[in-house]
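With one protein chain held back, the other chains of the complex are shown just where they sit.
Lettered A, B, C and D in written order, each chain numbered from 1.
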Amino acid sequence: MLKVSGLNVSYGDVQVLFDVSLEIRVGEFISIVGANAAGKSTLLRAISGLLKKTSGSIEFQGKQLVGRPPYAVVEAGIVHIPEGRHVFPLLSVRENLEVGAYTRRKSRKDLRRSLEELYGLFPQLYHHRDQLAGSLSGGEQQMLAIARGLMSRPTLLTVDEPSLGLAPMLVEKTFQILEHINKENVTVLLSEQNVFNALSMSDRAYVIENGRIVLTGAGKELLTDEHLKKAYLGM
Amino acid sequence: MKPLIDRPGSRPWLKVVPWIVVLALCVLPLIIRNDFYLDALILIFLWGAYAGAWNILAGYAGMMSLGHSAFFGIGAYTSTLLLLRFGLSPWIGMLAGGLFASTIGLILGVICFRLRSHYFALATLAFGEVGYICAVNFRSLTGGSEGLALPIRPDALLFSFAGKLPYVYIGLFLFLAVIAISYAIEHSRLGYYLTAFRENENAARALGVRTGRVRLIAMVLSSFISAVMGTFYAQYVVFIDPSSVMRIQISVQVALFAIVGGIGTTLGPAIGAMIFVPIAMLLRAEMGTSLPGLHMIIYGVILVLVLLYMPQGIGPKLKEKIPFLRSP
Amino acid sequence: QVYGQENMWRVGTILPLTGPLAKNGIKNFDGVKIATDMVNDQGGVLGKKVALVSADAPDPQAAASEANRLITNEKITAIIGTQASTLSMAATVVAEKAKVFYLENEGISGGITSRGFKYTFRTTFDSDMMAYQMIDFAADVIAPKIKKDAGSLRLAIVQEDGGFGTSTGKGLTDRAKARNLNVVATEVYSAKTVDLSGLVMKLKRAKPDIVLAAQYINDSILFHRQAKELKLNTIVIGTTAGQGNPDFVQAFGKDADGVMAGGIPSEISVQRLTAQQKKDADEFVRRYKASHNGEYPNPTSFVGFAGAWILYKFILPKAGSLDPDKLREAALGLDIPRGKGVLNWGVKFAKPGEKNAGQNVYASAGLNQWQNGELKLIFPKEVASAEFKLPR
Amino acid sequence: MDPTLFTQLLISGILLGGIYALASIGLTLIFGVMKIVNFAHGEFFMVAMYLTYWVVHYFHIDPYLATLILVPVVFLIGIVTYYLFIRPTLSSSVLAQIFITVGLSTIIQNVVLLFWSADFRSISLGYATDSLVLGPFPALHIEEAMVSPARLIAFGLAILLSLAFYLFLKLSYTGKIIRATSQDRSAALLMGINTDRIYRLTFAIGIVLVGLAGGLVLPVYSVHPFVGFDFVLIMFVVVVLGGMGSVVGAMVSGLIIGVVEVFSSYWIGQENKQVIYFLVFIAILVVRPSGLFGLKEEEELEHIETID
Partner (left out) sequence: MTNGEKRPMLEADGISKWFGGNAVLNDLSFAIRPGEVVGLIGPNGAGKTTVFNVISGFYRTRTGSIKFDGTDISRLSPEAICRLGLCRTFQITRPFSNISVTKNVMIGALNREGSVRKAEKKAEEVLEFVRLYDRRNLLGRNLTIADRKRLEIARGLATSPKLFLLDEVMAGLNPAEVQEMIKLVRQIAERGIALFVIEHIMAVIMGLSHRIIVLNHGEKIAEGEPAQIASDKEVIKAYLGEEYLIAQG
């Protein structure tokens, strides 16, 4: 479904990603792991069209995405949930969700149905629906960010460090939700520092180091990989 | 893209370069000997130093004032009134004006302690207007819009000279002094603290920086120097009125020179004045009357282009483009 | 910018051609230009044509700077300027220091000639002359018409707070006091204001018979509009800087009728002029109309013309050179009786040491009134082209 | 105070405030959504006055009609300005942005000076400038009160526009999108919103609003190349006082400034009235930087961002 090949990305004069290639099939749950600054976020941002200096090829359902603006990428069906939540602080929870459905704004009825579905998935959000998003707790904001991303019914969801700064209970919850979404036929591409959790959930994973993909394999297999154990699991 | 790396350089021979430039600046007026070009030099020094003063507050402390004409005007009016009313030498009046302006600056700083960014800019803009209106309305003191004419009796003790040369050198001295002060600030505790305040106030406070005090010091210094330049202006042009020393356009212009030159850098304001004062003068002289407004249009276009293509200013751009200039 | 070639009389002009003062600066410059063209078409001065070297001075600092440039780079020794008093104050200092002949043709602040400068001359009247005449007219001509004696006349003074309004307002107040007239309100405001309703209401309460207004165009239009909105009905004597401007009648059409404007005589009254002078005056009007869509000359163009004309026709021929000292001597030696110069004026400059040295003591302001959409000169009697009509 | 006088001053103040509010709505929109301090705003006001003037002058149509006809033209001007000057600066520093608009204002002023001269132009419009006289109302001890139709029209439109805009931003989907974009541009991008289009739209609407204001005040004011400057400071005062981005705030604070101005010019003197409202302005900034009608929550939430 998604085919990245020979991707190079730079910030200014500094190249961050080197010749990255990966492939994702429909319905998969894929993780990207790697040290800090390895380029995980950069990869996700490049896919979502946020970065300018990008070369190589990103093909999604046969369409070339490199060089297209972010909104075109969203329209193609890829939604990115950025690191740090980025909810609209002065819009209510409900309004946040409505804005999330931007690409499908034409149909009111559709919008209402998605809204109800997501409220079902995230009862807390329903509870806080008229509260300003900026006043939600960190965990709730993370829920909202994910829910908002789902409003446009993406075929591929890319998520950047959703567990960052969440209390243990919420971390669990977040992973459960991602798993659930994946079961509902949304392909998930996840970047996580919580390597153990991420790998144990994933169908496959890519390991990225200094901007290059160095390892790939099934999630559970990688958990037992010696190099990985040393470098990322601290074991 | 700003340079990724901020490296303290080490090319000792570069240290002589500034001194050569200073020497050249000292000799230059003796070679020029043309009043028009000397006038241009004086205005460059005047605006360069004044922009440097603005930069101490806006560049280092990040508090963009759009009311700096008030301090300039206070300097001009204080020394002039002391001279006209009490025969006090403007040399002393200059200090008095500086002190008065810094007191006002201090008060303004205390009042506006909460304001940042746009809000500070707009509050100071209003403050500048209040200054202008006061100068217009306190007619019995300031002569209102009719302005004040200074006597022209050449007398060094009274800061009054027949030729332009003395003004050039006084201007040069002030110009270099402001650069030196900026340099000193930048490399002192104060400079570090100002930078910290500008970059992130709360982080600075958490590290023990007394941001309130640091900000006020910048305010006081900046307004003092601005007032000194006001006195210099008054003594040079020997006529002041609210529209020539208190106008909003003056605040805007001084900020502009600093910004196009490179805000927050030692030499930026000086570079801005060195480039834009002559451009403005030349444009006015060359096409001032061919078609009314044409020279201002061209000036505006140059300004916009510079800001579009070098938003960080000409100075930093030069530094980036010419490796030789990097790391003095 | 130079109009002309080598071997010409090179005369400088400093006027605000951009910025907020541009309106009158440009109009003044038009007058100077026409005077120059005319004199050149008549064969120049002493056989040599005149070249104008002009400079734009939107603010005092620019005025000083440009004076500097003209003197140093363009080697100019005679300058005509400056339209606004504050610009003049800054530019004349430079000229004086450089010992360059400076002819002020419109700035009316008393300060220009009270500094004892040796090289600064003013062809036009000063603010006091204008203000005195406005007051005198109110007391001597209008009062009887509205069946009041001068003592019971209720006057109000309205002045903008720029140099123009301030100096004129001072003159108005002084004269009223000297004549023991009753000033019921004095209101000062900024010409940049966009609302004068408070001021109008205050005037309305003060119930003046006559309002004397020292205003510019924009604010005079605003003032009259709001006076009309709030139904303040009173006689207004403004000035040619404001109410006397063609833009004023543009704004009000027939409603302008009856409004008066002191200052520059709006017409060249021809009765007393010689045949040649009449011809020149007509020629000026003709040329102005030709280049301005048939408009009658703006008052400020008149003084621009007059200043240049005095230099070309009286001072320069006598001096025979552009040497400032010669020009100065020639100027000081002039004594052209009232009505025989231009604009009904004579020319005689106050000598050094006298009060207002350099002031043309034979210059005089006039009073004009809008009548049927035209600005008619109604005072002084000797030069008037129309009778004063009491506004409805 | 004498009720007649009081009523008249109040009416004058409110009508003046209507003009201020009308002129400021566009500025507050641009300010609020794009965080751009547009120093050239007064110049767009001026250009709109000129355009209306010329249309009236050459085609002899009613200025109000002319103003409406001009909306697409002004919209286009907004779009072109956006592409030439605003879009390239979106990621620049606040300073560069401000001074580009300063440069823009210099350019516009002088281009207008060059082409249309420094003459002061005005139209006379009998029906709109002959005041309506209300009263007397003996019961209230009011003898009479004058209302200028031209100002009344401007005032009415100010109220209408600000209400309509408030509702548009609050309730419509596009309004939500605009607000979302103003709060977090990159998040908006990730929602599939073409933020460039939103900015373009916002800027052009802002210019149209100030354009409408310019056209509507033509019967009251004369136009010249520097008229924008007379208004722009007041616009800033109104916008900041009302809370950046709040159209209703602009409306209310416009009225406050208008009334304060008229009363203070009556009592304290015309020459000092500006001092009064600038001081009021500084005081309010100091006490409540988010403005009178900036959301209180907004202030607090901003706080969260600055201190964890």
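Please note the rule applied: a contact is a pair of C-beta atoms (placed from the backbone, for glycine too) under 8 Å apart; a residue touches a chain by one contact, two chains touch by 3 or more.
Computed from a predicted model, the values in this text were never measured in an experiment.
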Contacting the left-out chain in the complete assembly, out of A:5, A:64, A:107 or A:137: A:137
Hidden-chain contact residue, picked from the options B:116, B:139, B:205 or B:317: B:205
Positions on subunit B contacted by the hidden chain, ascending: 2, 4-7, 187-189, 192-193, 195-196, 199-200, 202-212
Chain not shown, touching residues in subunit A: 33-37, 137-140, 161, 164-172, 193, 195-196, 230-235
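We take it that only the chains that are shown with their structure count from here on.
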Approximate Å spacing (C-alpha centroids) for the pair subunit B, subunit D: 32
Euclidean distance of C-alpha centroids - subunit A vs subunit C, Å: 75
Inter-chain centre distance, subunit A versus subunit B - centres from mean C-alpha coordinates, in Å: 50
Junction residues of subunit B, two or more chains touched: 133, 136-137, 292-293, 296
Footprint of subunit B on subunit C - complex, ascending: 1, 17-18, 22, 26, 29, 54-56, 59-62, 64-66, 68-69, 71-73, 85-86, 89-90, 93, 96-98, 109, 111, 115, 161-167, 188, 190
Interfacial residue positions of subunit A with respect to subunit D in the complex: 48, 50, 69-71, 73-75, 79-82, 86-91, 95-96, 98-100, 102-103, 105, 132, 134-135, 148-149, 152
Residues of subunit C touching subunit D in the complex: 18-20, 22-23, 25-26, 161, 187-190, 192-199, 201-202, 205, 217-218, 221-222, 225, 228-231, 245, 247, 250-253, 255
